[in-house]
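One structure follows; several queries about it will come next.
Some chains have been omitted; the remaining ones sit where they do in the full complex.
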Amino acid sequence: MVAIDITEQGRPSGVWLRRLAGATGPLLGLLALCVFLSFATDAFLSLRNGLNILDQITVLGIMAVGMTFVILIGGIDLSVGSVLALAMMVMGWTANVAGMPLGVGIGVALIASAVSGLIVGLLVTIFRVPAFIATLAMMSAARGVANMITDGQQIVGFPDWFMMLAIDRHFGILTATVFLMLVVVLIAWLFLKFRSEGRMLYAVGGNPEVARLAGINVQLVTIGVYVISAVLAGLAGIVLAARLDSVQPSSGFGYELDTIAAVVIGGTSLSGGAGGIGGTLIGVLIIGVLRNGLNLLNVSPFLQQVIIGIVIVLAVGAETIRRRRA
Amino acid sequence: MTEPVLSLRGISKRYGPLQVLKNVSLDVYAGEVVALLGENGAGKSTLSGIIAGSRAPSEGTMTWLGQPYAPATPREAIDKGVVLIHQELQLLPELSIAENVFIGRWPMKNGVIDRAEMVRRAQEQLSRLNLHIPATRKVAGLSTANQQLIEIAKALALDAKLLILDEPTAALGGAETEALFNQVRKLRSEGVGIVYISHRMEEIKQITDRIVVLRDGVRVQEFADSATPVRTIVESMVGRPLERMFPPLPEPSGRPVLQVSGLTSPARSFRDVSFEVQSGEILGIAGLVGAGRTELVRAISGADPISSGTVKLNGEELRLRSPADAIAKGIVMVPEDRKDQGIVVTHRISENVVYPNLDMFGRRWITAKMKRTFAEQAISKFGVKGRAEQYASDLSGGNQQKVVIAKWLMRDPKVVILDEPTRGIDVGARAGIYDIIVNLAKKGVAVIVVSSDLEEVLGVSNRILVLAQGKQAGILDREEANDVSVMELATI
Amino acid sequence: HAAEVKKLGLAVANLQANFFNQIKQAVEDEAKKRGIEVVTVDAKGDGPTQVNQVQDLLTQNVDALIYIPAGAAAATVPVKLAKSAGIPVVNVDRNAEGAPGDTFLATDSVTSAKAVCDYILKEAGGKGKMVIIHGQKGTTPEVDRSKGCAQSLKAYPDVKVVAEQYSNIWSQDEGFQIMQNMLQANPDVSIVFAQADALALGAAQAIKVANPSQKIVVGGFDGDTAALEALSKGVFNVTATQQTQKMGRDAVANAVKLVAGEKVPPVQLMDATLTTKENVAGFIANHP
């Protein structure tokens, strides 16, 4: 009855900053951090260090994309670190023990991750197990399986081309793995921002009942999101394997908190329905720059812990103060 | 009357650039009921919130019993005897009814909560409202009407000297409303000052002594006599003459679109319901609160499962496993509880309007502009007072309701079900919604309207289905339907 | 009291560390050969968890306990618990000050770390800039290995230690990041001592990525399975291979002796063998 008018018209779009939604505070925090570090140490402000930081955040960045999806729908995924390890071990086993080509190993690893995510998704939707519990259980179980594959041993030695993915800086700039992360981030951003499936995540996170009544298949969306998160964790595992040229079942221990932290620092709300990839990227960068900078400054490890705590609070608290002023 | 218990002088309220209240003054005396009227978004709830200490005014002063009064928290207001029943339900679903009634001021004995006393006193309050539910029961799962009554009981349990009721009857049926009015009259006779907010004009006549009208945040008029003709009051509210409430109904086409037969819910909250709705017809569904109307329409729209019976659309039997199935077939529903089912309050209007229509964008990229344009069409068509980028939580209740309706009518549905469509909607806008309903029917849509407002069902329906305790009591034609015949069926 | 060992309790600090995992496997193999049942528990690095697990082992009436303490430093309580249950304890790798086990098997970390540092400092020509990637700060191996390397450094006044950083969980990923950042701050580094093989492997990888013009000598510690293979490919230069197989075998043998009432020395230190590309092949074939 009512014709949809989807022509591009309307007011001039918002100030660029507004696109970042709740992440302006963290962005300011990130900028302040960078400015401070540039003055405090010569080593910080250089192309090479910038590329190093990108290298260092690749794994976290890829996982944080999946975690953003999960948190957007009001969920949580504690299993990412273990799924990462599982994927690594499956890949290593397939390639080096079963002797298949590494490409096959990568495929099998991603499938194993997807299955983990599927199990979590089914537990959350069909069996109504709270996401926290379902992913906590998967965190334990996937780690156990990862360990059992080689009885806790690491596997080393992959083809050279594989390691080169994380080493070779094409055109002197980007390694394949960093490029992969950037592509993942970009696709996720476009997906969330402009695709109807992406908008569904916001609806589900905002209020699942409203979403269901609006004809959105909440269960399917939920399952899909946990699968994506797990597959991205698996992908991060493969990147890590390339980076370390080895796989070990203890990899990714404790990564879940780092990943959730990056997402939440980036302004995505733990209660779901608000936030986005832009903020997550900032959150990931804050963590990456902070660790890099503190090491460059040669700050003692214990003091680093204190400073990291303070900076995280400042970056997020800045948002509150900014809003209060406005 | 002597000194007013409460007087407001020059109260203004701004949200950023938006001026919501402008220089409002008001006196409330002991032992009177003042009606506060105005369109959706006129500022009634805002003013109530200021009096009750939950929001601060930008300008102006208040006096309470002759003393300067500026409550910083709701607690201060409650301690002074100023009590507000909020427009939105303020209950804790996981706690018992009794705990909700005495929330924050539980009766104590020897340093611990005196549960027996608490339950006893809560039960007493409930029975004053004719509500016979054990006070030990959890609130979760109660119908909206019963929750509203608990909300009222909560206020009655406080020792109020001034009681503000912000649309307390929006979710209530006639019987519950009457029980409420008995309590209001009792309080009035005990010398309590009462501010009463409602969009139901017939109630205003019944219960209030004096009428104050707000328009766009300005106090525009006062009627000292509640016998003032409704038309005069309404014109003062909307600022223009209002011709009529209900538009003339179209003739149904005679071609049945929706056929329901033998429909029964797993919990048997409705049983063996059969009816059909023709293209161009408006079927009203009436009944007492708890009769199972909401469950029935939720089942038809795929939101709840059914245990037996069939739903046919244009002769084709439907398998409805989810709302998505129903929507795909062209059956859409406006749910009765907007806050929990109709709208994501923390999201923008534009987002909310887009959610049920995501499929209309198909595989295209959805830009912010597209969403805004889409939403702007919807809100301008249905007269929502608000902008597409506004967050739903910043809209007045009535405007939120309009958004919930508007988001569905951007599609091309075959069957539109509206459950309590005008809950909390002002008279002017209500006429607008009736126009929308009738226009839908004129376009050949089959429309179902569920309402506890008898005048409303009678006014917009070609036929009226009456449910009584889950059973189909009968279907009345327009000619035979009136207050008496409907209530007779509803109470068997 | 001459008794026989039927059931052996093995409390491992953290199976995620290759070093401990190797000992565990050696203990289990040796016990199998002797027809002894082993109950293995893994504390995942947490001291209190290990106390709980030792309690559970005692509930199962094990005849002897092989105890690899978890946490930054050895806790005394597991030994006390076992003693009060009348069960002999073989400590491996770490020993608690107040409550030592009946015997203690470990690598002489100080000496071995000195050997590793001697090797890399000499290899680098006795001069240049050096960085140290420590283990988890304050833990016994970290303290001992730092001590050993410091002794070695005294003989090389021309070597300047330009940066020292600490890992938190001894992982390869940490080694990588720490080294990457160190190279950023000090591009002309030529000597690296990483206090564990995982850290060394990470550091070597970071060096490979940075592709510096100078040659960088990297030393590790432990003789992890993967590290030995890497060593054979020249990924890094030297490590000290701890005799995990021997430790596992000896642990079982000592437990049997203790239960049988024989006397064993309270401390049995063994050397870690300096391992380079030249002699690594033997170790890969047959881990000591």
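Letters are used for the chains, namely A, B and C, taken in the order the chains are written, and counting of residues starts over at 1 for each.
The working rule: a contact is a pair of C-beta atoms (placed from the backbone, for glycine too) under 8 Å apart; a residue touches a chain by one contact, two chains touch by 3 or more.
For clarity, every value in this text was computed on a predicted model and none was experimentally measured.
In this file the complete complex is built from protein chains present as A x2, B x1, C x1, though only one of each kind is pictured.
Assume only the chains that are shown with their structure count from here on.
Chain centres here are Cα means. That of chain A falls 43 Å from that of chain B.
The geometric centre of chain A is 33 Å away from that of chain C, both derived from CA atoms. If you average the CA atoms of chain B and of chain C, the two centres end up 71 Å from each other.
Within chain A, contacts with two or more other chains are made by no residue at all. Among all residues of chain B, none touch two or more other chains. Against chain C, the residues of chain A that register as touching in their complex are 41, 43, 46, 48-49, 52, 55-56, 147, 151-157, 166-167, 240, 243-246, 248-251, 253-254, 291-292, 295-296, 298, 300-302. Only residues 301, 303, 322-324, 326-328, 333, 335, 340-347, 351, 354-370, 372-374, 376-378, 381, 407, 409-412, 443 of chain B touch chain A when the two sit together in their complex. Those residues of chain C whose C-beta lies close enough to touch chain A in the complex are 15-18, 21, 25, 137, 163, 165-166, 168-169, 171-173, 176-178, 180-182, 184-185, 201-202, 205, 208-209, 224-226, 229-230, 233.
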